[in-house]
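One structure is given below, encoded as structure tokens.
Missing here is one protein chain; the remaining ones are kept as they sit in the complex.
On to chain A.
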């Protein structure tokens, strides 16, 4: 395979789980809730996906169960922060710690048990040519992630429900006073975020490396949370951001594995690039301080109806 195409394929693999998880978190944050438990929900999704794939060999069922497991985990968060008005930051961190421990417990008997990777969605004949490989060579979650970017954008900006969700995130008191259920909307958003994080987690054993290893998401849930800020809560920017991060993460390794034109940039610089890019974006955002930063006004604040 041509090296450029090979890199592209690896970038897609590295970017997809981050993109899916970040899209879920974007919707959650747009509804005014900050859920820092993405990493934990991803791990729960990863072990659920792994276990189902191991026992049934059906990767679609595995993804579905990953989504359900992520949703279940998000409901714990939802109950504590939405029904009991617990501090969202602390509860999110607790969810990550819980997810790490719970997935390790659930997965303890699944070490040294390989599974099979998810097969590409399209028949192999379609992907024989190397260019076609880049278009048709992936398994379902990759196409799902693109679809969800479009669907999320459409939902947020072109539908009435999306408008209500954004209204809840921007001004919960007003949304409440004209009769919308702030808590109900936020529950749905949190559950969506959980499902997406669960799917993203399941991508690790299904797409990237067919095994269960404790903490196998290795901090990518945090990258997803950071990406939402990086993307100023906009789905299309999120797509660009996820692929930028995926590209940088991948290029670091290709540059280190080295040789040829890639080795011109030192690998230390590759390793630093995501942080440099983040700083650059934050600087740009703060320069345009007069314009809106786009952060939902109610982000992270518990909803306590005034009457």
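Methods note: a contact is a pair of C-beta atoms (placed from the backbone, for glycine too) under 8 Å apart; a residue touches a chain by one contact, two chains touch by 3 or more; residues count from 1.
Operating definition for what follows: contacts and distances are computed from a predicted model.
Novice: Missing chain's UniProt protein name, "Urease accessory protein UreD", "BMP family ABC transporter substrate-binding protein", "Ferritin-like domain-containing protein" or "Histone deacetylase superfamily"?
Specialist: "BMP family ABC transporter substrate-binding protein"
Novice: Among the options A:213, A:240, A:285 or A:299, which residue touches the chain absent from this view?
Specialist: Checking each option in A:213, A:240, A:285 or A:299, the one touching the absent chain turns out to be A:213.
Novice: Taking the full complex into account, find the residue in A:54, A:79, A:102 or A:222 that is in contact with the omitted chain.
Specialist: A:102
Novice: For the chain left out of this view, which of A:77, A:204 or A:245 touches it?
Specialist: A:204
Novice: Considering the whole complex, not just the chains shown, which residues of chain A touch the missing one?
Specialist: Those residues of chain A that touch the unshown chain are 1, 3, 6-7, 10, 13-14, 97-98, 100-102, 104-105, 107-108, 110-114, 117, 204, 208-218, 220, 249-250, 253-260, 263, 266-267, 271.
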